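For reference, the structure is listed below as structure tokens.
Omission of a single protein chain aside, the complex is shown with its protein chains in their original locations.
Note that the chains are named A and B in the order they appear, and that numbering of residues resets to 1 at the start of each chain.
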Amino acid sequence: MKPSNLFFKINNLIRSFEKFILTYGIIALAALTVGNVISRRAFNYSWTFTEEISQFILVILTFMGISYAIRVGRHIRMSAFYDLMNETAQRIMMIIVSLVTSLILFYLAYHAGLYVLETKHFGRVTPTLMVPFYLIIIWAPIGLFLGGVQYILTFIKNIKGDEAWLSYEEKSDYKDFDVDLPPTDN
Amino acid sequence: MVLMMVAIMISLLVLGFPMLVPLIAAPIAVLAKYFPGMGMKVLIQQMISNVRLMSLIAIPMFIFAAGIMTKGETSDRLLDFVTDFVGHIRGGLAITTSATCTLFGAISGSTQATVVAIGGPMLPRLLKAGYNSSFAMGLIINSSDIALLIPPSIGMIVYGVVTGTSVGELFIAGIGPGILIFTLFSLFNYFYSKYYDIPVLPKATKAQKIKSTKKALLCFGFPILIVGGIYSGLFSPNEAAGVSILYAIILEIFIFKSLKFSDIPEIALDTGVITAVVFILIGVGASFSWMITFTRIPNKILPIILGTDPSTFKVLSIITLAYFVGCMFVDNIVVILVMTPVLYPVAMQAGIDPVLLGVIVTLQAAIGSATPPFGCDIFTAIAIFRRPYFEVIKSTPPFIIMLVLSSITIMLFPEVALFLRDIAFGY
Partner (left out) sequence: STQEKAKETQGEVEEVQKEVTYEWKFAHEEQPGGFMDSVANEFKRILAEKSNGRIKLQVYPAGQLGNSKDLVELVRQGTIQFNFASTGHVGTLVPEAQGFLLHYLFPKNEKLVNDVLENGEAVEMLYGKFRDKGLEPLATLNSGWQIWTANKPLRSPKDFEGFKMRTMTSRLLLDDYKAYGANPTTTPYSEVYSSLQLDMIDGQVNPISCIANMKFYEVQKYLVKAHSNPFILTLISNPKFFNSLPKDIQKIVRESVSELYPYSTQWRSKFNKEMEKKIRKEKPEIKIISLTKEEKAKFRKLAKPVKETYIDMVGEDGKTFLNLLDQDIKKAKKQFN
């Protein structure tokens, strides 16, 4: 197998993993919330683990979502000036933006890694389930790093092609409204 | 230091960087330049700590519930009902949007949850009725502000905690201003629709009304479940959000049969993406405000501006301005947490009622969450509607002017906020 093919295979595997986390993280969060309220009202018994697991889900969802949101071009930005530019200028902008952003994400990933190592070294645990805390926050460096990789891919795509790409997979972040609009001029 | 931070943020923002970059680049630069020995771990720590706050869980849960209702039939049925009853009135739908946001605000303590839960299903209706998208989004974002004034309010709880003011009194004092703002918005909606001649729908027949009422009957379970559930102490706002998911699934899958279980993961994925996009901004926003607190910038600037022996009105104006500006850049709850300990003693010296101050502070925080350039409601709206930044904020100015007018009114006539409190607590 060519190394680049292997890379894209891994990239797709990671994509599926991110998608899995975002989908089932939300479903699990809902299940925990609903389960806890039923247990509390029907059996007068609170699940004391709900809080910690929910917090864990929020962390993994947020950080693994960074890279997935880049893939699908969903990160929020102020696009007022970008939208006014022609395609060449947009491409140059995207080259700068993706390179700088990826460097910042790699930088943060590095420091997040140091923070994880420190936490592991001193052995902080969660308050009720006593899970090592580093296992919860390790998703921060991983997510930030994967986000950096996505912006590097965006950078390459914009350098190579002659069109402006918002991410490696998406051209634009806008969606048209899903309704038949009557003509208006207000 | 302040200049450097502002310069970095504005330039990165204008260049079209994803919003998380300006928010994190500024504190990185400050740490690197002024505190070289300290390391960047604290920024990571604050990000992680602040995305795992339990009070945030209502946001993804309401997004998820709203997603199920929109993909299914609930929101259509509810909105058909609303349209049949108010569609023939000028500005009816816009006023309904404000009213629904106000009512939903009475349930949720969070403006973001309101944007999602009401904005999601309401926007297509407004567009169909002939409102332009920018107006519709501005309306939704700003009407959601009212959620922070009508109890329960996360903002007021935080203020009460930081200053030791009675949360009960704060809650009651928020109702008057909430109604004032709703009234102003309704008037504006009416005149806006008249000016732009938004077509009114033909008056629905009685038979039509009965039909849409019947179809919507089960959907009324949502407000009943949520409002009733929270006020009777059956469940917390977070749990109410969870229960509304359960109810949505029962309605859509088992009763209306409009969705299958296999449709759920797709809705969950979309919810997950929106959650991640909004939460990472909450995280970097927290790192940003940590930096501001650590460097004590507000503590240094404020005494200079306030001078010695300032008048009550001056103090209130400066406080209002400080929160307004603060909330333009940072999450509103964080601003309350950071600035209140600095400003509260000054206000007390000037003899300002702590409850009045709490209402004004909360109102500013609410305004701030919908004020460009940074605002959690704006971010949430962009994330769910997927429209350009400029389109989302273009129509906010008239609403912001009305909100600012309201806060001036409250400053000049504190009774707006305090009369209900005085009745309830016998002052």
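In this text, a contact is a pair of C-beta atoms (placed from the backbone, for glycine too) under 8 Å apart; a residue touches a chain by one contact, two chains touch by 3 or more.
None of these values were measured; they are calculated from a predicted model.
Enquirer: I'd like to know which visible chains would be in contact with the absent chain if the whole complex were considered.
Expert: Listed by label, the shown chains it touches are A, B.
Enquirer: Check each of B:118, B:147 or B:338 against the chain that is not shown and name the one that touches it.
Expert: Looking across B:118, B:147 or B:338, the contact with the absent chain belongs to B:338.
Enquirer: Would you mind spotting which of B:24, B:42, B:82 or B:103 touches the chain that isn't drawn?
Expert: Here the residue in touch with the unshown chain is B:42.
Enquirer: With the missing chain put back, which residues of subunit B would touch it? List them for me.
Expert: 37-39, 41-42, 45-46, 49, 53-55, 152, 157-158, 160-164, 166-168, 230-233, 235-236, 290, 293-294, 296, 337-338, 341
Enquirer: Give me the subunit A residues in contact with the hidden chain, please.
Expert: Subunit A touches the missing chain through residues 40, 44-46, 48, 51, 118-119, 122-128, 130, 133.
The working rule: only the chains that are shown with their structure count from here on.
Enquirer: Taking each chain's centre as its mean C-alpha position, how far apart are subunit A and subunit B in Å?
Expert: Whole-Å distance between the two chain centres: 23.
Enquirer: Of all residues in subunit B, which touch subunit A in the complex?
Expert: 13-21, 24-25, 28, 39-41, 43-45, 47-48, 51-52, 54, 56-57, 60-61, 64, 123-124, 127-128, 130-133, 135, 196, 198-199, 234-235, 238-239, 241-243, 245-246, 264-265, 268-269, 271-277, 279-281, 283, 373, 379, 382-383, 385-390
Enquirer: Name, in rising order, each residue of subunit A that touches subunit B in their complex.
Expert: It comes out as residues 19, 21-27, 29-30, 32-34, 36-37, 40-41, 51, 54-56, 58-59, 61-66, 68-70, 72, 74-83, 93, 96-97, 100-101, 104, 107-108, 111-112, 114-115, 118, 137, 140, 173-175, 177-182, 184, 186.
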